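One protein chain is absent from this view; the other protein chains keep their places.
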Amino acid sequence: MTKGAVIPKKGTTEKAILDFIKEAWEKNCFDSLLIPVEIPSGDSYTYLLIQDPSLIENASPLPPITSVQGARAISSITRKGKVTKRIAAIMRPCEIKAGMELHKLEQADLENVVLISVDCPGALPLSDYVPDSKTGKEKFLKVLKEWGGESVRPVCKTCLHFGAELGDLHIAILGDENSIYLIPNSDKGKEMLRSLGISAEENLPGWDTKISEIKKKKEENKKKSEEQLESEVLGLDRLLETFSKCIGCHNCMRACPICYCASCYFDSDNTEHDGTDYVDRAENKGALKFPCDTLFFHLGRMSHMSLSCLGCGSCEDACPMSIPVAQLFSFVGQKNQELFGYFPGMDKEEKVPLVVYKEKEFEEFEDSH
Amino acid sequence: MKEEFVPKIIGFVCSWCSSAGADVAGSAQLNVPSSFVPISVMCSSRVDPTLILAAFLRGADGVLVAGCRPRDCHYENGNYYARRRFALVKNIIKSLGLEPERLRLSWIHGSEGQRFADVVTQFAEHVKGLGPNPARKRIDL
Partner (left out) sequence: MAKVLKINKGVEEGVKEVLKFLLENERVKGVFTLRKTGKNGAVTYALIKDPSEIDNCVPLYPLMPINAAKSLSTLTLREPLSESLALFVRPCELRAFVELVKLQQGSLENMLILSSTCGGVYPLKMAVTNNTDRNLEKYWTSLRAIETPSDIRPTCKGCEHFLPYNSDMTLVSIGKDIDKSCHVVLNTKKAEESLRGIEEEISDGELAAEDMESLRKRRISEREKLFSDLKTEDFGLDGLIDLHGKCIGCHGCSSVCPICYCRLCFFDSEVNEPGFSSYEGEMRKRGGIRVPPKTIFYHLGRLSHVGISCVGCGSCSDVCPVNIPLSTIFLKIGNAIQGTYGYLPGKDLDEKIPLQTFEEEELAKFEQ
């Protein structure tokens, strides 16, 4: 039974969350706030790191889209130099998880960051929202009401961590029309509530029930989506067909929060060859497509980041050719995570699987007679 | 007349144990298939997943990673990391419906010349049964 604090709403859910944030800020729980804010032109959102509380006016703790993956924002702020102020970051569960992974990979420093997550119904595809944000906002209201539905991104439809207990404090919006719940997940979270005089000892059965109900539905979606992938995308021929439209722009890699290398291996000298190499390959096959090594890039990227893949969907949002990269990468990511018994984004002290080992393991992979 | 399929195997062979094993095989004139192309690496842990993927996608019929047995790694624990990386890449290939049986990880001790010859020969036989790697001819890879 999850325990937390029940905070009655005085208006919309968004207002209730922002009121809580404002109070915590006024009472000095943190120095600056990282939160999505609508941009002046009204057709998208951006993360702002704010020190001036009045800038919270156009903020949205749960925007209809994820434009920049929140973990990239956390990394940008905390990766270089000592973080000397306390930052509260409010974002979607997948962004929180990515932030935890980046902390493990030494690309973010979460010591002075309070991570606040919100129950997430999913996000709309970027390419659907931006051209017509008015309709997009209406769609998202429906998404909140139905908790999901057809208009969210494909990976959101199968996400099981929409209400996960991660980060330091979780704000639950499901389960009760009239209140939001505050669920502390760590000492930092508990301390914040304690300093505000908020007791987090109430049982939240309504929330628990709602979460498991939605999880069941999502699990069904997941099964269906895996079956579809297996029949439409897997195998060499179908994989090549899926990636036949890939133009090699590498937007997916750039949007991915886990892909942190300033200069990607696949853009480096290592993957650049003499002209004769390309000519020889063309000779062997009869012809060679350009740009070449498309599948090598995607499989290689999988081998580098899939153990930390959260299925956040930013890659698919950024793809100009609408290739289902997020669906494929999160599918393979999960298979690898199952193999290693590793759950990315859960425990920031847990090491990523490739930097540790056991003396006896993976015997099915080695041939040692 | 159809040409007999001779599988091309790329082997990432660590310099300490596995290469030594290869040397022993060589000096004892044991049979190692000539279509085996060894690439020397200092340690099996040098083998980044992308090296295996590059060999596989370029069309190698089989990719072998050979390193020292656990506890015998010249750098103490390189081969443990290698095993994890290998498991990762093999699982990716498997999850995508490609052919994971074309990848093999073998531990070979420096003195095991016969084992070296056996591993390569058996792997070549196994890969021959799989037929040529379809990736080799694909223009759109």
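Order of writing sets the labels: A and B. Residues in every chain begin at 1.
The working rule: a residue touches a chain if its C-beta (ideal position, glycine included) is under 8 Å from a C-beta of that chain, and two chains touch if they have at least 3 such contacts.
Just so you know, these numbers come straight off a predicted model, no measurement behind them.
A.B. asks: Touching the left-out chain: which of A:Pro8, A:Gly197 or A:Gly275?
C.D. replies: Here the residue in touch with the unshown chain is A:Gly275.
A.B. asks: If I consider the whole complex, including the chain that's not displayed, which of A:Ile21, A:Val233 or A:Leu288 touches that chain?
C.D. replies: Hidden-chain contact among the options goes to A:Leu288.
A.B. asks: Going by the contact rule already stated, which one of A:Lys3, A:Lys22, A:Lys80 or A:Lys224 would touch the omitted chain in the full complex?
C.D. replies: Of these options, the touching residue for the absent chain is A:Lys80.
A.B. asks: Which one touches the absent chain: A:Leu182, A:Ala255, A:Leu299 or A:Leu354?
C.D. replies: Residue touching the chain left out of view: A:Ala255.
A.B. asks: Quickly run down the residues of chain B that touch the omitted chain.
C.D. replies: Its contact residues with the unshown chain are 139-140.
A.B. asks: Identify the residues of chain A touching the omitted chain, counting contacts across the whole complex.
C.D. replies: Against the missing chain, chain A presents residues 32, 34, 39-41, 43-44, 46-52, 54-55, 67-68, 72-73, 76-85, 126-127, 130-131, 240-241, 244-245, 247-251, 254-255, 262-263, 267-269, 272, 274-276, 278-279, 282-283, 286-291, 317-322.
Heads up, the rule we're going with is that only the chains that are shown with their structure count from here on.
A.B. asks: List the centre-to-centre spacing of chain A and chain B in whole Å, with centres computed as mean CA coordinates.
C.D. replies: Each chain reduced to its C-alpha mean, chain A and chain B end up 36 Å apart.
A.B. asks: For the complex, give me every residue of chain A touching chain B.
C.D. replies: 230, 234-236, 238-240, 244, 265, 281, 284-289, 292-296, 299-300, 302-304, 306-307, 331-332, 335-336, 339-340, 353-355, 357-362, 365-369
A.B. asks: Can you list the chain B residues touching chain A in their complex?
C.D. replies: Residues in contact with chain A: 49-50, 53-54, 57-59, 69-71, 77, 80-81, 83-98, 104-107, 115, 119, 134-141.
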